[in-house]
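Reviewing the structure listed below.
Missing here is one protein chain; the remaining ones are kept as they sit in the complex.
Right after this comes subunit A.
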Amino acid sequence: MDALLSNLPQVLDGFWSTIRLTVMSAICSLILGTVLATMRVAPTPVLRGAGTFYVNALRNTPLTLVLLFCSLGISNVLQLNFSDEPSMNGYWFAILGLSAYTSAFVCEAIRSGINTVPLGQAEAARAVGLTFLQSLRLIILPQAFRRVVGPLGSVLVALTKNTTVVIVAGYTEAAFVMNEMIYEGSGTVGIFLGFALGFVILTLPTGFFFTWLAKRLAVGQ
């Protein structure tokens, strides 16, 4: 415990990085995931196929490989970089990898939300003469989003935990700080419990909040 207190600034810095990574990747993957979900329900086979390809590829690849590919493959081999400053570059590559991976899960959550809207709703919307976009905007999506809140919440919790894998891209966040502190030999049990508590504080309330929100927004069937 002493080690945690004496290194408090580093610990808090680590968790601050975790939070920043989580929030930025959550925003990016929500945008990309919504685009992918739209593609996967679009009336054009080409877009549907491209969306399915992306989701199947990213969802079934380990995040470790995705992040390693970003930092080693894209940055080192293909020489595509965000910024000349290494820490900024690492930060954006971490976000790129996390968002690329998470957006596949966001897409599936949204798509399954659209699929749970009863067929009769869409048929009724078409019967009263609404166009595709109108029925999507007025009938389907408002119902789908309510059902998606719960699943999106658990994607967010998973994303928070997944930020630890960024360690392979060499960006400093909570897991990196914990590993360093253990490596310096300032104890293990206390440090582990401290960092575990940090993640419990980050993930449990998020999970409870989204469960509560999903229940509150649920529509009676």
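Note that contacts are C-beta pairs under 8 Å (C-beta built on N, C-alpha and C of every residue); 3 or more make two chains touch, one makes a residue touch a chain; residues count from 1.
One rule holds for everything that comes next: contacts and distances are computed from a predicted model.
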Per UniProt, the name of the complex member that is left out, chosen from "Glutamate ABC transporter, permease", "ATPase", "Cytochrome c-552/4 domain-containing protein" or "Oligopeptide transport ATP-binding protein OppD": "Glutamate ABC transporter, permease"
Consider the whole complex, including the chain that is not shown, and state which of A:Gln10, A:Thr34, A:Asn81 or A:Ser112 touches that chain. A:Ser112
Contacting the left-out chain: of A:Thr34, A:Thr61 or A:Asn81, that is A:Thr61
Which positions on subunit A touch the chain that was left off? 40-48, 50, 52, 56-57, 59-65, 68-69, 72-73, 76-80, 102, 105, 108-109, 111-112, 114-115, 117, 119, 121-122, 126, 132, 135-136, 140, 150-155, 157-159, 161-162, 164-165, 167-168, 175, 178-179, 182, 187-189, 192, 195-196, 199-200, 203-204, 207, 210-211, 214
